[in-house]
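Here is the structure we will look at.
Removed: one protein chain of the complex. Kept in place: all other protein chains.
Let's turn to subunit A:
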């Protein structure tokens, strides 16, 4: 874990949490906006491809009787380096949600968006991960494993995997 920048990181990945105050009376509308987001491609049940390919997962959590909102995610890279990139495009995806929180005036210019984000960001008191690797590496690992399983399903695999160069694969083949 490093603490030299906002957000803790583990390996290449950093945590990113934003705490907002919901505008008075906007709780139900916020819930509705979250339901709509959850119905969008990438966020739907069963979908995995988030529009931002460098985040591992993301959640919006309304709390304190829907008067507060937490946005929490894990991001590949130091997120503060990508602030300008976020503020200029991806955040627009969340426009319908942020409209219900205080301090958000649409997206008039980059500087005010950055101020809005920075004022909501709180660095975690602890952060740990169960696996290393970026989203890209995990995706590659999934593809490789799928290919490996396909190989194992081939009746010729047992013999082919006897080649000495393939010993590390053979060691993974039994279960």
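Simple rule for what comes next: a contact is a pair of C-beta atoms (placed from the backbone, for glycine too) under 8 Å apart; a residue touches a chain by one contact, two chains touch by 3 or more; residues count from 1.
Quick note on the criterion: contacts and distances are computed from a predicted model.
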Omitted chain per UniProt, picking from "Dyp-type peroxidase family", "Xanthine dehydrogenase family protein molybdopterin-binding subunit", "Phenylalanine--tRNA ligase beta subunit" or "Sulfite reductase", is "Dyp-type peroxidase family"
Out of A:28, A:51 or A:106, only one touches the absent chain, namely A:51
Given A:21, A:44, A:89 or A:115, the residue that touches the chain left out of view is A:89
The missing chain sits against subunit A at residues 11-12, 51-55, 76-78, 81-82, 84-85, 87-90, 109-111, 133-137, 139-140
